[in-house]
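A protein chain is absent from this complex, but the other protein chains hold their places.
Right, chain A next:
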Amino acid sequence: MSDFLGIHGTALALREQRLQLLSANMANADTPGFQAQDLDFTSALQAALQPNAAAGDAIDGAVQGARFARPSSQPSLDGNTVDGEREHALFAQAALEYRASLNFVESKVRTMLTAITGQ
C-alpha cells in the first residue's frame, strides 16, 4: 500500500511531525531558555525513503536525524529563541503543505477506489 501511495504517504507523516515541532515552539514562546526546533523536510524525506530504513521506525529515525535548533533573529534575554510572528507564519505554511500532501494521498485513494469499483 505504501508503494502505491508513493512519496506522498511518507511526506504526509513527515509534515505532521513538522507541525508538531512548530506547535511545540509556539507553546513554549514564554518558556525561559527554550530552543526553537524545526525539521529539515528535504533531508528527513530523503532519510525516510532510504530502502534500508527499518519499516516501522523510518519516520521516527528520519525526524530525529533532521531536527535542528533554529536560531532566533531577535534573541531574548532569557535565552528563548522562539520568534512569535515567524512561528505563526511557518505554522500556517506547514498547515497548508499538510493539506497539499493530504490532497495528493486522497486523489491516489480515489483513483484506487475507482479502479476497484469500476465506476
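The rule we apply is simple: contacts are C-beta pairs under 8 Å (C-beta built on N, C-alpha and C of every residue); 3 or more make two chains touch, one makes a residue touch a chain; residues count from 1.
We take it that contacts and distances are computed from a predicted model.
Asks: Select, from "Acyl-CoA dehydrogenase", "2-hydroxyacyl-CoA dehydratase", "Flagellar basal-body rod protein FlgC" or "Sugar ABC transporter permease", the UniProt-recorded name of the complex's unshown chain.
Replies: This omitted chain is identified in its UniProt record as "Flagellar basal-body rod protein FlgC".
Asks: Out of A:21, A:44 or A:58, which residue would touch the omitted chain in the full complex?
Replies: Only one listed residue reaches the unshown chain, and that is A:21.
Asks: Considering the entire assembly, which residues of chain A contact the chain that has been omitted?
Replies: Considering the whole complex, chain A reaches the absent chain at 16, 19-21, 23-24, 26-32, 34, 37, 64, 84, 88, 91-92, 95, 98-99, 102, 105-106, 109-110, 113.
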